[in-house]
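Take a look at the structure below.
FYI, not all chains are in this one, though none of them got moved.
Labels for the chains are A and B, by order of writing; each one numbers its residues from 1.
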Amino acid sequence: MWLRASCTLDFSIPVATPFLLMLRPRSGAQQWVAREQYVLIPSVPAVEFTDLFGNLCQRLVAPAGPFSVHTSADIDAAESADTAPGAWFVAVENLPEVVLPFLLPSRYCESDRFARLAASITAGYAPGYDQCVAIVAYVRRTLVYSPGSGQQIISAAEANQRSEAVCRDMAHLGIALCRALSIPARLVVGYLEGLQPMDFHAWFEAFVAGRWYTFDPTQRDLLGGRVAIAYGRDAADVAIYTQFGDPVEPPIMRVSVSRLDGAPSW
Amino acid sequence: MWLRASCTLDFSIPVATPFLLMLRPRSGAQQWVAREQYVLIPSVPAVEFTDLFGNLCQRLVAPAGPFSVHTSADIDAAESADTAPGAWFVAVENLPEVVLPFLLPSRYCESDRFARLAASITAGYAPGYDQCVAIVAYVRRTLVYSPGSGQQIISAAEANQRSEAVCRDMAHLGIALCRALSIPARLVVGYLEGLQPMDFHAWFEAFVAGRWYTFDPTQRDLLGGRVAIAYGRDAADVAIYTQFGDPVEPPIMRVSVSRLDGAPSW
């Protein structure tokens, strides 16, 4: 499935401000970036680096005044997300090293506080993939997906006290519950084709049977058409943008995802 | 200063349980490990790996029954910790990439919530090292160091509501305040010669004038005789041990640090 995923951030910057941006989807196992644009207006020097989790990050100092970031990518995304009912739990001692960071509690996923709840939710389910499915069902029972309801980032424990949540909160709760069962889980920030209302999206992946699988508690059916921008332990690792110094007003943000007819020609 | 730093953890394991341990100090810029022991009783297979922050970690499955971990290291530690009054603030755009993870909020250091407090504490201080000194003074005014008072790990925001704290909490608060000023800060877990009562210790480092400097809010004078075991963003990254599965009782723990007469002979 060929998609064009774009976003524009329009900032109004009171005084020159350092930023970290995380807005460049990488080609990876699940997606191929065939075309991309990353335009800064006004054009300022920017430096790119790779963070601890392999995400491409951009550093720059936004000048005072209006400042816009436009990105767009034409990407070959998977038609559907793989599912694997019954896929087995990987014992902690057999997990590959690279997934271990996703087993520990993190800023917004206090998995150390979810042991009992996770056990109760998944009682009777086979260890592994089926536990994750039970967790997603619990998150969907507990929280009504309410896009736009959450400004401040809340943690999994806080989300679990509420009745409404944004995609990020639902993913955090799913992640914390998976980790409480010793299933590595990570947050994905990206685009989802057909999301209503269109915006950046967040879901999670869990590591079972030797690979990462996609879970999205906001959606009844696990849709394809996903473009991952960044992976992390939770929202603290994968902010679309981070600013330093005196607070800048949140930008006016426009996100769009549309289908392309096919592979880009040359 | 040559030190022998040792610890013993005596566990009683109800059922075979996977563990991550972080108990092997590495030689580095500040310390040289001349002798080391790491003995598991009973002896079980263990695998070592390096985590995201460069710490040496050990993975093993502790068998049911009594299980002891003994480590000891003879180390050349610095006589005193470097200080640098007046050392300059490094603008975010000039920070080396490797320190950027220590600038963001993390599990127990919600630096995003400390902007106002950090500004108020450091008003009138030169940006950089002197701000860190003012932060340490604030932490010492706010929290009475009370070893043994803290079982559950609390966050910087929670610590800031209290009057007593353990070393880890005081370090977390210092870190959160530094990051709120865009000064990278990281938690160090290790040994401190002469600590009363003797135990593992935690302090923090802040990045100013191009390098890391040591700060320890629990101590009136910044003592030498430190042995770093692990570095991380906060306590979530540098647990001495992490166990998975059903909870195991905390171990009986013995820590000791003694001076050696000089460099080990062969």
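Going forward, a residue touches a chain if its C-beta (ideal position, glycine included) is under 8 Å from a C-beta of that chain, and two chains touch if they have at least 3 such contacts.
Just so it is clear, the structure is predicted and the values come from calculations on it, not from any experiment.
Taken over the full complex in this file rather than the chains on view, the one protein sequence occurs as 4 copies, with 2 of them shown.
In this section, only the chains that are shown with their structure count from here on.
Residues 18, 20, 49, 51-52, 59-61, 91-93, 97, 100-101, 103-107, 110, 115, 182, 236-237, 239, 242, 244-245, 247 of chain B are the ones touching chain A in the complex.
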